[in-house]
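Up next, chain A:
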Amino acid sequence: MTSMGWLLPLVQILIVLNAVLIAVTYMVLLERKVIAWAQSRLGPMRVGPHGVLQPIADAIKLLLKEDITPARADKWLFTIAPIMSLVPALIAFAVIPFGGHARIFGRDVPLFIADVNVGLLYIVSITSIGVYGIILAGYASNSKYPLLASLRASAQLISYEVAITMMLVSVIVTAGTLSMVAIVEAQLHNHVWFVFVQPVALVVLFIGGLAETNRTPFDLAEAEQELTGGFHTEYSGMRFAMFFLAEYANMIVVSAVVTTLFFGGWLPPFPNVGWLAFLGWIPGWMWFLVKCFVFLYVFVWIRATLPRYRYDQLMRVGWKVLIPVALANLFVTAILKVWL
Partner candidate 1 sequence: MSLFDTDELVINMGPQHPSTHGVLRVVLRLDGERVVGADVVIGYLHRGIEKLSEHRDWQQIVMLTDRMDYVSAATSNLGYCETVEKLMQIEVPRRARYIRTILSELQRIASHNLWLGTHAMDIGAMTVFLYNFRERELILDLFEEFCGARLTYSSMRIGGLPLDIPSGWARKVSAFCDLFETKIPEYEDLLTHNRIWKERTRNIGVISGADAIAIGLTGPPLRGSGVPRDVRKDEPYAAYDEFDFDVPIGSAGDIYDRYLVRLEEFRQSLRIIRQAIAGLPEGPVVGKVPRLIKPPAGETYHAIESPKGELGFFIVSDGRSNVPYRFRVRPPSFCNLQALPRLIKGHLVADVVAMIGSIDIVLGEVDR
Partner candidate 2 sequence: MHLYPITAYHYLVLAAALFALGATGVMLRRNIIILFMSIELMLNAVNLNLVAFSRLNGHVVGQVFALFIVAVAAAEAVVGLGILLAFYRNKETLNIDEVNLLRG
Partner candidate 3 sequence: MGVNPAPPAGPPDPPPPADLSVPGFISPLQSALPDAVTQVSYWVGDWTMIVATNRLLDVMRHLRTAQEASFDACCDVTATDWPPRAERFDVSYALFSTRHRHRVRVKVRVADSQAVPSVTSVWPSANWLEREVFDMFGIPFDGHPDLRRILMPDEWQGHPQRKDYPLEGPGEMLLENPMDWLRLRYEP
């Protein structure tokens, strides 16, 4: 038993890490296919039936590509920037509850790596480290477009983090806990998904999530049409792939957080309604994945639909709309929490 005590988390980490990386590569395929569908074309079709092997081909291509470091780049920073971008995105998965507890080989196994009592804050703080990858990439490239892009990206990340954190505090106040698992359980005990309690928080958090992950309409930092690709203009090969993985891993993190906080995580819909109990037959982690998928789809959908904001407009939306709304929401939540 004690020998298994340290083995289990290792196995879990291994599974989650691999699952995330595979999910990320297939997220790219999903995005291409969904956008293609929205634009009345087919998307990748050549590699495998309907292009299902395309991500593997892409990965092989990126691995085999020559890894170029610009001559006047700061080589050391140039190398660690993608790592500093990818690592936070991956270790954020440590506290995400993919499910409750499951019985595997007669043992009670939690379907999350760690249930930290500051789980939500952990995610916020870890993702705030990701900004270094972007700034350093722009600086280390020693090139003007990446520098502009990285300044844009970091200003954007920092300003939207404020609104996001405040929205998270609203949810924390509602749930009365910081632990991700406990938040899901609070939704079970309160008989309601928090999306119905905190709808404003969901909207602000999702918009902020779009901005944090540099997605349309907030993808200024990698706006190909303006900045020729943004902070990773000078990157190629595997180091470019790391930025790519980080972006999509962050999308999955945002979807997972939104699912956990607002849509009951691994819980089936209306878990306390008697006649809907049959939904409980579908395992919790399936519900979690389905809910995540819906949000990932929304990410892609938005990309296919909206144009891009301009830098100053983006800042205005962040500071003059989202943060006041977040403050007001937090205020109202706190008052209701005390009085009700």
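For anyone wondering why these and not others, all candidates are chains of the complex that A comes from, given by their letters.
Things to note:
Just so we're on the same page, contacts are C-beta pairs under 8 Å (C-beta built on N, C-alpha and C of every residue); 3 or more make two chains touch, one makes a residue touch a chain; residues count from 1.
It should be emphasised that the depicted structure is a prediction, and the values quoted were computed from it without experimental measurement.
This complex pairs chain A in touch with one listed candidate out of 1, 2 or 3: 1. Residues of chain A that touch candidate 1 in their complex: 35, 38-41, 144-145, 148, 151-152, 216-217, 219-220, 223-228, 303-313.
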